[in-house]
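What follows is a single structure, written as structure tokens, with notes after it.
One protein chain omitted, others in place.
Order of writing sets the chain letters: A and B. Residues in each chain are counted from 1.
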Amino acid sequence: MSTVTPDVGHPGAGGHDHDSHGHHGHGHAEPSPLSLLWQLPTFSCDHKVIGLQFLITTLMMLMVGGALALGVRWQLAFPWERMPILGDTIFKADGGQIAPETYTMLVTMHASVMIFLVIIPILAGAFGNFLIPLQIGADDMAFPLLNALSYWFMWPAIACFAASFFFGGGPANGWTSYPLLSALPEASPASGMAQTLWLIGLTLIGVSSMMGSVNYMTTIINMRAPGMTLFRMPLTIWSMFITAILQAFALPVLTAAGFMLVADRTLGTCFFIPSGIVVNNAAPTIGGGQPLLWQHLFWFYSHPAVYIMLLPAMGMVSDMMACMSRKPIFGYKPMVYSLAAIAGLGFIVWGHHMFTSGMNPALGMTFMVSTILIALPSAVKTFNWLGTMWGGRIQFNAVMLNCIAFVSMFIVGGLSGIFMAAVPVDIYIHDTYFIVAHFHYVLFGATLFGCFGAIQFWFPKMFGRMMNDTLGKVHFVLTFLAFNCTFFPMHLLGVAGFPRRYADPYHFPYLEHLLPLNQFMTIAAIVMGFSQFLLLANFFGSMFFGKRCGRNPWNANGLEWSTPSPPGHGNFDVPPVCYHGPYEYSSPLSHDKDFLPQTEYVPLAQRQAVAQSGH
Amino acid sequence: MLRCKLSLPCWLPLMTGLCVLVLTVGCGKNPEAQFAWRDSTLDLLPKAREGVETAVNDAFGTPHDLVAWDKLPVHFGGVQGVVQPPAEGEKLPANQFHVQWDGSPDGVGAGSELLWMTGAIAKSKHPTAVVVKYDDVTKTLELKSKGEAPAAGDRLAVGLGSQLQLGRMVYMKNCNHCHGVAGDGNGPTAQYLNPRPRDYRLGLFKFTSTLSSEKAAREDLDRIITYGIPGTYMPSFLLLGNNDGGKEKAAVVEYVRWLAMRGEMEKRLVDELSGDYSESGLVTEAEKEKKSYADAKSEYDKARKAGNKDAEKPEPAQALSQLKKAAGEELKKFLEEDFPGTINDTSDFIADAWKRADDPASLIVPTVARVTDDAASRERGRLLYMSDKAKCYTCHGAKGRGNGPAIEDFWKKPGSNDTYARRGLHDTWGNPLPPRDLTRGQYRGGRRPIDVFARVYAGIKGTPMPAFGGTVLKDSDIWDIVNYVMSLPFEEQIPSAKPAAAPHMAATEPVGQ
Partner (left out) sequence: MAGRFWAIFFMLAAVVTVGFSAIGPEFRWWFPGDGHAHSTLGKKIDDLFYLILIIVTVTYIGTHVVLGYVLWRGAGIQKNDKVWFSHGSHALEVIWTIVPSGILLFIALYQMDVWRNYRVKSYFPPKTEAVAEVTARQFEWRIRYPARGKKLQPRPQPDDIYTVNDIRVPAGQPVAISLRTDDVQHAIFIPELRVKQDAVPGLVIPVWFEVTDTGTYDMVCAELCGWGHYKMKARVVATSEEDFEAWKANAAKEQFYDGLPAAPEAVAAKAGDE
């Protein structure tokens, strides 16, 4: 039986790599590869352009955040010695030696930039925007203007963050900004205007995310193509949907808390400030508030935010992994349920950030149980990923390598999480480098490797060209090795009681001998930082010089691969109809090829024949 | 559309370029830390400024090239000795000789740096050498250089300045970000702190155990570093240097003293010159002359108009450039003839003052033991506190809350007729200084009775807190005040100061007291 391609109007849908771009004779013109790029500086309401705007902004911010991290690492390896660039320019009179509040600024802003300007927007903003309409077969988001606004609200936030550097050396109270340090302007150099600007920036990011999440929920619920039932949605869409729900419910709390803190700082309210506190010989506080309230409110958002920073990557990796293993995802429904379980449990575990905070110890016990249980859906997902690869024909390209790294690193990050979920053990490792190791394994090791894979996987859809696979592999190997050299020793540092956010830990006798290890980690971090230039070079170079490709270079199943690369305005040249789930790779229904696009109709007789033959 | 079939090699240059750019920017020249000069030094005429800077640099060096000037009473570290003639019949190679040490040659060993102080080598181009081996039994030094052999009687120093170097290292790690490279209290963090970090350059330290006319003793600085100053951002460095036997702490004390001497030297030299040779001074003078000429001219014109032919025509005012020229010539002469003497006198003065501070005779020792801390003593103290003799209440307030009437006044700046822009007291550094709230139980200079005694006896240096000891109050009076003041934080718990409550207190006194 010959291949059935129900719509002959789809030149690329058959996976035969039609070189059809640039030709205008096809009825549907293929747009020029860089058509999306040229729209970047415009106030476009096209979801693809907005996605790309998010992607390129976040890649730039990734470099900024990375540079800040290198500053941190430099100080930890060569404390009080001349710091290149930063020390040379700002601390010339001190011989390039930075001030301690500059170190805490670097720590704070590295976290703030990476979390709020890189990871959250690259997942939800960049890939969410780009993929949701394409994967569910919609021509755009439900609210295109709102979507554009969600991107453009990033810029005032970036401006606030940037402006904050000019007040008191920049915000330096940690990305968690615990009061009273952040509530009393006298408490530290950074607690003045810088802190207010940081909080405003945070609120603006929140507004941006909120607009996105409303849009994603509406789009996913209302605009799916015919036949795209909920359980035929790719896991990327599921994860985006659940992320959007998480954001919609958690964000208002942070926004409220942010406003309360701004009010405490500027209007003289005392939500978080107890009475009679004297800081820096300023007048005693009037008070009546509770600093712990901030921690509860902050973590009520920020713990779900950890999953906001992870779930979309899980979804995308599932998509890529199935495609690159040429096999259906193992346990599609358990994958969906575990996503939902992570999200649901994610709302009742925030207290594990506060085990040593002095909150009611009974709360500690309940939070411990819920926190430990959240490891369960994560474990289920991991097993399913392994099941997906099991017996598959694995394509070891840069995309797949990043996905495998995702799984491997997520295992490390997940297992180290069990230590801190256990309260008594957490007493010891709380606020040490063990925590730093854990969240870098999850946020960088898992999420960013997932993103690196996703960038290379969907790049052809964005620009009609492939990214260079060799360069991608070199980037992967360097990043993976340097990443592990940088962050794995942090576990051991944490066990050695190495505290976080210390500008100079080595004047404590019990930490002195850890300097050489830190220097090793710093060298690895520098290698890792510079490796990202490879990614940038590959990304921007491939836009112009990459190998041209057709609609479906990976022979993947999703609806997005039935569109031209890059898709024109309105995405689909033929309104898609969805006939299968997204992971029917190597299905017996398709004899001559190892994939079955969601748009490909298989006649009933053939399905019955296959069913009878025992599949 | 740009089309290019080249793949990998095509953007490798792009990537390499970016990396090279970052690396070149990052690996630029190492900036050197600088001792910042006083504003008044920078205000001097170029030649005068050069004179001061040269004098101070000659005596103290720069952060990367410290000078250990043996005139200063600073423990620079290292040990000195004299070359001994070889024993009779002994044959030593040219690079080996015996030494008679002044102190104990603890740190001397392979790698130590040696400096010739006297003798032929000291005057040569390379007065330094590196120790290869030292034998403490025969007291034999072996040097790396095989040049000229030293003569017996030549003085040498090994490891000179090592303590100062260590002090600087410790200082840059722990103190620099508040107190600044030059000890000017102007490090990067300083501007955010209240009170501001101490500026050592006046040679003044507030909390000392020495008489009011004396500098701070080493022990005082050590105490402050060890225990910190509660109520300020000066933290306790109790565990500085871990268990090195106080080496780092001693080194940083020396370094701070040395910075204070350097700052005071600069200040005194500038003060000597700034009256006549400062840019702003000359500008003011030119303006003054211009004004007086204009006045005289109008007077003269008036007289001429009135027909007074005898009126003397005023000399035209000198322009700024003329004034500068005149000052420059005068300055040249001054720098050549008088300035070396000034430098000498100033350094003598500073060295003497700091030497005296560690003399036991400068210590405050109460002539009587602490008066028994009972209700009667506290009451006597309270009366003294409120008396016209001590007038403590004018600043510290009737209840000791630091809210006396003086904080409402505009105070005069020392050495001028201007008043401070803000109400209230100021210290010598010009920073606002609220009188201490005595009810908080926070004692910046230490909470031992002797500390509080010293505060009252010798005042607090650089602040309006005057010295009462010796002249105004007897030692026993001061103890009464100390007893009263130290009971203030507990007034609610032990109503000692109120006479009515005295019997109750007496009842709790142990028998026999």
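Keep this in mind: a residue touches a chain if its C-beta (ideal position, glycine included) is under 8 Å from a C-beta of that chain, and two chains touch if they have at least 3 such contacts.
Everything quoted here is computed from the prediction, not taken from an experiment.
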In the full complex, which of A:218, A:408, A:519 or A:606 touches the chain missing from this view?
A:408
Among A:144, A:344 or A:497, the residue in touch with the chain that has been omitted
A:497
Selected residue (touches chain absent from view) among A:332, A:539 or A:572:
A:332
Out of A:428, A:544 or A:601, only one touches the absent chain, namely A:428
For chain A, which residues lie in contact with the unshown chain of the complex?
99-101, 104, 172-174, 178-181, 184, 187-190, 273-275, 277-280, 287, 290-292, 325-334, 356-358, 361-362, 364-365, 368-369, 372-373, 375-376, 379-380, 382-384, 386-387, 389-394, 396, 401, 404-405, 407-408, 411-412, 415-416, 418-419, 421-425, 427-428, 430-432, 477, 480-481, 484, 488-489, 491-493, 495-497, 499-505, 507-511, 513-514, 517, 583, 585-588, 594, 615
Just the residue numbers, please: which parts of chain B touch the chain that's not shown?
174, 177, 189, 227-228, 230, 233, 235-236, 238-239, 364-366, 369-370, 372-373, 441, 447-450, 453-454, 479, 486-487, 489-490, 493-494, 508-510, 513
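Just so we're on the same page, only the chains that are shown with their structure count from here on.
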Chain A and chain B have mean C-alpha positions lying a whole-number Å distance apart equal to 53
Residues of chain B defined as touching chain A within the complex
1-2, 4-8, 10-12, 14-15, 18-19, 22, 25-28, 30-34, 36, 63, 172-174, 176-177, 181, 187-189, 191-195, 231-233, 240, 242-243
Taking the complex as given, what residues does chain A use to touch chain B?
32-34, 79-80, 82, 84-85, 87-88, 91-97, 99-102, 168-169, 186, 188-189, 280-282, 468, 470-471, 504, 507, 509, 530, 533-534, 536-538, 540-541, 544-547
